[in-house]
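Other chains dropped; remaining ones untouched in position.
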Amino acid sequence: MPSTITLPQNPPPLKAEAKSLDFYYGDFKALKGVSMPVYENKVTALIGPSGCGKSTFLRCFNRMHDLYPGHRYDGKIELYPDNVDLLDKQVDPIEVRMRISMVFQKPNPFPKSIFENVAYGLKVRGEKNRTVLEDKVEVALKGAALWNEVKDRLDDLAVNLSGGQQQRLCIARALATDPEIILFDEPTSALDPIATGSIEELVGEIKHKVSILIVTHNMQQAARVSDFTAYMYLGELMEFGETNDIFMKPKRKETEDYITGRFG
Amino acid sequence: MNAEKTSALRAIIRKARRYDLLVSALGLLFLSIGILTLAALFVDMALTGIPRLTPEFFTNFPSRRPGEAGILSSWVGSLLVMFVTACVAVPIGIAGAIYLEEYARKNWFTAVIEINITNLAGVPSIIYGLLALGLFVYTFKLGQSILTAGLTLALLILPIVITATREALRSIPQHIREAAYACGASQWQVVNDHLVKYSMPGILTGVIIGMSRAIGETAPIITIGALTFIAFLPPAPGQINIETGAAAGLFDWLWSPFTVMPIQIFNWTSRPDPRFHENAAAASFVLVLMTLSMNALAIWLRYRLRKNIKW
Amino acid sequence: MAIAPPDALPSPAQSKLAEFARAKAARARRERAIEGLLLLCASVSVLTTLGIVYILIRESVSFFAQVPIKDFLFDTQWTPLFDDAHFGIMVLMSGTLTSSFVALCIAIPMGTVIAIYLSEFAGHKTRETLKPMLELLSGVPTIIYGFFALLVVTPLLQKVFPELPGFNVLSAGIVMGIMIIPYVASLSEDAMRAVPMALREGSYAMGGTRFQTAVNVVVPAAFSGIASAYILGISRAVGETMILAVAAGMQPTLSFNPMEPAATITSFIVQVAMGDLPHGSIGYQTIFAAGLSLMLLTLCFNMAGYYLRKKYREAY
Amino acid sequence: QVVKIDGSSTVFPITEGVAEDFQKAKKGSVKVTVGISGTGGGFKKFCRGETDISNASRPIQKKEMDDCKAAGIEYYELPIAFDALTVVINPKNSFLKQITVAELKAIWEPAAQGKITRWKQVNPAWPDAPIKLFGAGADSGTFDYFTEAVNGKAKASRGDFTASEDDNVLVQGISSDVNAIGYFGYAYYAENQAKLKALPIVNPKGQAVSPSEATVLNGSYEPLSRPIFIYVNAKSIAKPEVKEFVEYMLKNAAKISKEVKYVPLPAKAYTLGQEHLNKGKKGTVFGGKNEVGITIEELMAREASL
């Protein structure tokens, strides 16, 4: 079944684009011919019932699947403006990950200090100058709205932060390296409503600098934070369009059923 | 991203990758050092010892004539000691582990047992030898017998059996226990009908590893004083002594003097005649083959048998 | 909340209940008996420890009645069975520490690198074949390692250091180290693999290489497990007996030079035990005093390990 | 039906050989265990009545006699063979041609501990190389005999040497170290002549004598040749299997001693032993003293006088 894709009238510049992307976990085909644009400095939400392949799709963008044997891509994800195919065997996954950051469902700070956590990406990139590191860490923590809470205890272990703070720390960590895209995989599902609110706000703020893909199982969240929404079902992209359109007048019956909660 | 930045990035990645290569290389190197050592040891023994591995080698008693010397008394001794060890360590170890894993409530006593077992696992085997000497030999007057040796080694491998059993029990998912309880089973029924059965592969692995450790232990056996020339077998139950006509009791063998493989090896290597060293190599080869195949069996069990129990 | 009262008719369930009640008492008795039995078995380990402590202390008390504790701790000679007896445990300690140090210099770095390699670099197949092979190393009886050290490794080392005596701590220590590698590697690897994938993914997602991920994330997160592995390695080294008894020369001199022969606590105990023990003599008590020192030494390491585990537990 | 023997490692090869043949001859109806505890260790068990026979590479000592007496244990003393306690060095050692007892003492006496560490300190003619020492363990008759013979007092020795009850350890150590010197029973040297060199000892008459069967027999290898014994518990001899074993031993000791490279005693010595058994002549002819440098004739004379 072909996806129903409704492009906006004045499309913003493209940041990336999946082109008939298939994905296999061993023999199991988890993504079936997904083609979808990602617009620059916009938030694109991925919604769909559990197991439909949202996380799988998201993790293609930073080649996370490369870590596991037997996981296989087929198709392309073009990154613009330099037109590289992220999935190309020739392309170094580490390079891809340096350009595209990710925030996970469960906050996963490293067992290090707050400072070290945020500085990690920079250190990996060869930055050694302490002043530069300190500056960038501060900027990133401010960007993740965490600076005020932690500025006096940058050397504390990150695991001692609360869940919401940890997640913002992970966002700071992702922000610190000036990525081109940030992938969020249900970033608030482990958090309480207040922490969720602050993360959503954050997403709204940072999208001015970076393109965002966000997986969520919470319709309201998708409606609140995203500019575009993609509805996936059983490994296929069912419908893609501007968020308002998807929620107000979905083109497909399945999308409507899902959004109104009649199914899933 | 512009080309200049990209190439800078690539340079950094290349540099970082070097360490990946280094660790892989070192890891493989170190692994092969370990494995090659094992191979060297094995080949060395095999080359010296294999010519001596005739059937008579297994059916002859030790002798002052190297060509006639065999390992009959020592392999029988090892086997019997292992038998006692297993009979003591396996039930006690499994029962203890079940208690700790399934019954123990959190209190100071179980905490003491826990810490204690961890500590015992690190206690040098020679200390067990001292325990056996002071307690079994001199206090309980069990003598330098198969029973003493078996008990000593049983205590030595108890922590191994307990730890393996606990791990096996822990790997049984909670929902299996819940399913059994939900059927109205009592705790002992859950343990006996399910947990023990499903953790058997893990327990067996632990037992075999423990036994393979015990069979090669030398120091505690020397400490209890088994450095002896033995050219006879412990009395089989009911065996008739041709001189006296008396039949041996069912458990007489437990009190019999004995020797074991490592002691026999030790004895032969300390002989001046180099031909005894060939015997020692041959016996070592047999012993290593025994322990290695026990270990291999345990590993095989761990990887195969476990697959038969799915949750 | 108003709910209609239940009808109080007798029902088959009631007779069932009586039957249950009977079964219950018998079951409760049996369950308690079984629990008691299991507890007894669990206590065997405590009894073992008590037995060890009792025996070591009982004999050591008679020992220290004859040998002042000051001599024991500070004398620099160890000749307990000689006419002019000296009881300086330092001498044996120096041998034990030197040989353990050599062994750990081999086992800890090599074991750790192997663990990192197996857990973070090797593919599934490689790991599943190499790890068991490595574990076989710990299955070889130590007496055989002893002869290997004496007859194979020492001559090899003598090619490099012609001055090296035939019995020396170096060769015994190296072989001991190789024997200990699997303990360190296997347990560390287990600890590393228990680190949740999510943590690793965090690092990889930042563009980390395998090495960076291993060093910055996996090793710190698995630290308590790795520490336990090290502690076990140390206990093994300190308590190893036959390799040292066979290959290290049993020469009681106060020296930390691995190029020389040395006696360790353990090798002294077997050495004396080999010449059968005259029960009740000072010689007999010496080995218990030495055993007590060894026990205290391992206890120190175990305590350190316990503390480390406690401190670093749940890093993730 | 078990004959329990323990004690000297020096005597062990002979007893073991006898035990082996004896058990074969008896078709396994009698069991013999032979332990190696060293002479001292063996006597301690013997005097507690734990063993039937004790192997000894020196005569029983006063303290041990007292212990046995206290426990009501009487014994027969039966010399079995002669041994030459051999001082050995590495075959590559070129400067040592012979050694005097005084020089040995300088090396081994307790005062030498930590001080005498180089050959030059013993004899200025010798090179400035380290001395590596190997010797018998403290529970052994060999150690007692050597310290008595060299240092003048049993168990008086320096402690910083590689001590082992296991003579092969010593063989191994000495053969792999140019600067080594050590001592143990002749049998172990005889079996390892390729790896070791026996050092001629300057005897009281001033001759440098190498150990061998001949020099032991003619009494010139002095003071390090020594008789070795078994001690038989007088109560045990009442047991037929022990009696049989001892008689078998006296008949076969000469043959087996030779086989395992000891110097057998004259045939008369064994018959004398048998006579002592028959006539119930218990006790020792050495009076609890460790005598050094006794020859075969002297021994025979003493035995006859019991």
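To keep things simple, chains are lettered A, B, C and D as they appear, and every chain counts its residues starting from 1.
Basically, contacts are C-beta pairs under 8 Å (C-beta built on N, C-alpha and C of every residue); 3 or more make two chains touch, one makes a residue touch a chain.
Note that the structure is predicted; figures quoted are calculated from it, not measured.
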Fill in: Full-complex stoichiometry, written in the displayed chain labels
A x2, B x1, C x1, D x1
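Everything below uses one rule, namely that only the chains that are shown with their structure count from here on.
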Practice prompt. List every chain that touches both subunit B and subunit D.
Written response: C
Discussion item. Just to be sure I understand: the centre of a chain is the mean of its C-alpha atoms, right? Then which chain's centre is nearest the mean of all of them?
Written reply: C
Practice prompt. Looking only at C-beta pairs in contact, point me to the busier pair out of A-B and C-D.
Written response: C-D
Discussion item. Using C-alpha centres only, name the chain that sits farthest from subunit D.
Written reply: A
Fill in: Interchain centroid distance [CA atoms averaged], subunit A/subunit B, Å
52
Fill in: Separation of subunit C from subunit D, taking each centre as the mean of its C-alpha atoms, in whole Å
41
Worksheet entry | Where subunit A and subunit C are represented by their mean Cα positions, the distance between them in whole Å | 46
Discussion item. Two-or-more-chain contact residues of subunit A, please, as numbers and ranges.
Written reply: 94-95, 98, 124-125
Discussion item. Could you pull out the residues of subunit D that touch at least 2 other chains?
Written reply: 6, 35-37, 166, 169
Discussion item. Is the chain-to-chain touch network here best called a line, a ring, a star, complete, or other?
Written reply: other
Worksheet item: What are all the touching pairs of chains?
Response: A-B, A-C, B-C, B-D, C-D
Fill in: Residues of subunit C that touch subunit D when the two form their complex
77-84, 86, 150, 154-155, 158, 165-167, 246, 249-253, 261, 271-272, 274-279, 281, 283
Worksheet, complete the sentence: Within the complex, subunit C is touched by subunit D residues 6, 35-38, 40-42, 44-45, 48, 110, 113-114, 132-133, 137-140, 147, 153-166, 169, 172-177, 180
Discussion item. Touching residues of subunit D toward subunit B in the complex: what are they?
Written reply: 1-2, 6, 12-13, 16-17, 19-20, 23, 26-37, 166-169, 171, 187-188, 190-192, 241, 256, 259-260
